[in-house]
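Read the structure below first, then the notes.
Of the protein chains in this complex, all but one are displayed in their positions.
And now, chain A:
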Amino acid sequence: MNPLRSFAPRMALAIAAVVLVTSILGAGWGWLRARDALRQQLDLVLAAEAEGLLRDYETYGLRGLAEAAEIYARRRGPLHVLLQTLDGRAVAGSLPSPPGALRGYTTLPATEAAAPLRALGAILPGGVNLIVASDLTSVDRAAYALAWAPPIAGGLAALLALGLGFLLARGLERRLAGVSTAAQAVMAGDLTRRLPESGRGDEFDRLAATINAMLARIETLVAEVRQVTDDIAHDLRSPLSRLRQRLEAALARAREPEADAAALEETLAELDQVLATFAALLRIARAEAGTGREGFSTIDLSTLVAEVADVYAPAAEEAGRPIATEIAPGQQVTGSAPLLRQALANLLDNALSHGAGPIRVALRPGGILEVSDQGPGIPPEEREKVMRRFYRLDRSRGTPGTGLGLSLAAAVARLHGGRLVLRDGPDGRGLAAVLELPYAAA
C-alpha cells in the first residue's frame, strides 16, 4: 500500500504540517516578545545599578565612584561601569566598546571584541559621564530558549500525529479489507455472505448494517427469482410435454381429416392456455418490478368496481351465484386502472370457480376492496401459499385457471403500495379476499 493513497496518513501529514508551520510562526512571535520583555527587565536593572552608583557618588564623591567602577571592572561580570569625560576619555572602569558621551539608554551593537551591550548613561556635575552597561547575550539566549519551546512541542505533536495517522490507516485498511473480501465473496455468488461489523456501533458499523440489509434483500429477491424459474419450468413443462405427446401421437396415426382437425384444435386450446400463463407471468413480473407506476393516475375506484361487477353479474347469475355490491361512492386511488380492473376480475374469477354461494363485492371508505363468498374457504395455513405463483389447493387442481390469479392480484396490490389479505368470509364461512389500497382522499 502506498501510504499517501490512504486517507488517514494524508490527513495526519496535513495536520503535522499545520502544527509545524504554526509553531514556527509562534516561535518567531514569542522570541520577539520574550526579548522585549527581558530587555525591559534589564533596563530596570541598569537603572537600579546606576542609582546605587550615584548614591556612592553623593556619599564619597568622584573618588568613591571611581573606586566602585574599578571594582566592577575587576569583577569582569556581565555588568560594566565606565566613568569618562564628556569628550570620551576614560577616567575609571571599562567598557568593551565605549560609545562616547551617553545620556539615557542605548543599545551598543556587537563588535569583533565584544558582545552587544545595553547601556545607560548619566552626566554628573563636573563634566563626568557615568555609563552602566550589561551584556545582552544572556538575555538573547534566554529569549531564544523561551521561543524554541513551542516549535519543539509542535514538532513532537506533528510526529505523534503522523504515527497515529499510520496506526489509524492500518486499522481502516484492515476493516476495509474485510468489507472488500465479503463483497468479493458476494460477487462470486455467495449471497449469504455479510459484511463484518466490529460491534462498536460507529459509522462503519452503521454503513455495514445498511449494506447488509441491502444484501439480505438481494438474497430474498434472487431466491424468489429462482423459485419462479423453478415454478415456470415445472408448470410449463407439463402442458408442453402433453402438447408434444399429442402431436406425436397424431402424427403417428393414419391421416384422418376429422381426427386430425380435432387433435389440432385441442393442441391450439392447450397452447393458448400456455400463452395465457406466460402473459400472466410477465404481468406479475412487470408489476413486481414496479414498471407501470409511471402510468399511474387518479382513478375513481367506486366506478371501476361497479363496472367490473356489472361485467360479471350476468355470468354469476347464470351460475346461480348472484353478486351483491356494496360500494362506497367517490372512492379514489392513485394507480393503474387496467391492473386494478384485472386484480378485481381475478378475485371474482376465483370466487366463481373455487367458491360457493352468493358473492359479495364491497368497497369500503379508505380503499378497502373485499370480495367474499360462502364456499369452503382456504385453511389459514394455506393462505400465504395460495398467493404464490402456481400454488393451487389440491381440490382446485381440476378447475380451469393458471394458478396465477391471486399472485397477480397480490403483485398489483404491492405495486400500488397496498396488500392483499385473505381471511374468513362474513359469518366465518367461505373466503374474503381483501385488497387494501392506499387511499388518496375523496
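Here is the rule we go by: a residue touches a chain if its C-beta (ideal position, glycine included) is under 8 Å from a C-beta of that chain, and two chains touch if they have at least 3 such contacts; residues count from 1.
FYI, contacts and distances are computed from a predicted model.
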item: Complex member absent from the view - protein name from UniProt, among "ABC-2 type transport system ATP-binding protein", "Response regulator transcription factor", "TolB-like translocation protein signal peptide" or "Lactose ABC transporter permease"; value: "Response regulator transcription factor"
item: Option touching the unshown chain, where A:Ala110, A:Leu240, A:Val311 or A:Ala324 are the choices; value: A:Val311
item: Hidden-chain contact residue, picked from the options A:Arg10, A:Arg175, A:Arg242 or A:Arg286; value: A:Arg286
item: Touch with the omitted chain, as defined above, among A:Leu38, A:Ala147, A:Val305 or A:Leu352; value: A:Leu352
item: Residues belonging to chain A that touch the chain removed from view; value: 268, 272, 275-276, 278-279, 282-283, 286, 291-292, 295, 307, 310-312, 314-316, 318, 336-338, 341-342, 345-346, 348-349, 352-353, 400-401, 405
